[in-house]
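FYI, not all chains are in this one, though none of them got moved.
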Amino acid sequence: MKVKVSRKAHFNAAHRLYRPDWEDAKNSAVFGKCNNPNFHGHNYDLVVSVKGEIDKETGFVIDMKVLKDLIKDKIEDALDHKNLNLEVPEFKDLNPTAENIAVVIWNKLRPHIGASNELEVVLYETPRNFVTYTGG
Amino acid sequence: MKVKVSRKAHFNAAHRLYRPDWEDAKNSAVFGKCNNPNFHGHNYDLVVSVKGEIDKETGFVIDMKVLKDLIKDKIEDALDHKNLNLEVPEFKDLNPTAENIAVVIWNKLRPHIGASNELEVVLYETPRNFVTYTGG
């Protein structure tokens, strides 16, 4: 009996969308308002899900408290109240679009999730814009 | 690396559930309050998702702005503040249940989404009633 366990978290961060190898005009044409060189920001909401067998002893797939602490240690502490472009190493050469942030979060969590379990990351950039990554 | 990108939109519309080829008694028995001949209405919430490869140049699967404008042009302008039964051609001979509205929306969007991308439509008739269609 496989169950998917989901935990919601959040962090606030600043970012801008741009490519340093493009000229300003092209960055502006492609990324619009999101290319503001002075940055803008979001309250990112994050849902991390782990799917696996229910442990017969505990009735847990993964202890929600353990999952909560893992997200706190690996994601919230790394991204909350940060400037993604300037302060988060993964985005040094990677445009911090919602898609890329979701992949970065998935990659940071994957080593800490049991190998037989599946991992899914849903990242809300705003309540109306969100992305889902399952590693494939 | 495939990511699913989702955009939330909404429209308000009137409708009634009924079949013109059924007698009133049968329409009333099957569709209950939703068969009111004077119509009732909903604030429909819509989540449109496109799944595909991240473009390495931009970091986007699809530009959210492009997706937002596509939903505006093809769906919101066609359905918002409309009477679905009387004013939307697709429902001339099709009962506007949540299921059928979702299929209609999917069919209207599909030609405008890249062929290698998957499309999903979630339609909320109320916060407690919603349907999901992925084209299959």
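Structure notes:
Order of writing sets the chain letters: A and B. Residues in each chain are counted from 1.
Everything below uses one rule, namely that contacts are C-beta pairs under 8 Å (C-beta built on N, C-alpha and C of every residue); 3 or more make two chains touch, one makes a residue touch a chain.
Computed from a predicted model, the values in this text were never measured in an experiment.
Shown chains number 2; the total number of identical copies in the complete complex of this file is 6.
Rule of thumb we're sticking to: only the chains that are shown with their structure count from here on.
Remark: chain A and chain B have CA centroids separated by 28 Å (rounded to whole angstrom). Residue ranges of chain B in contact with chain A, taken from their complex: 1-9, 49, 51, 54, 57-61, 64-65.
By the touch rule above, chain A contacts chain B in their complex via residues 17, 19, 30-32, 94-100, 102-103, 125, 127-133, 136.
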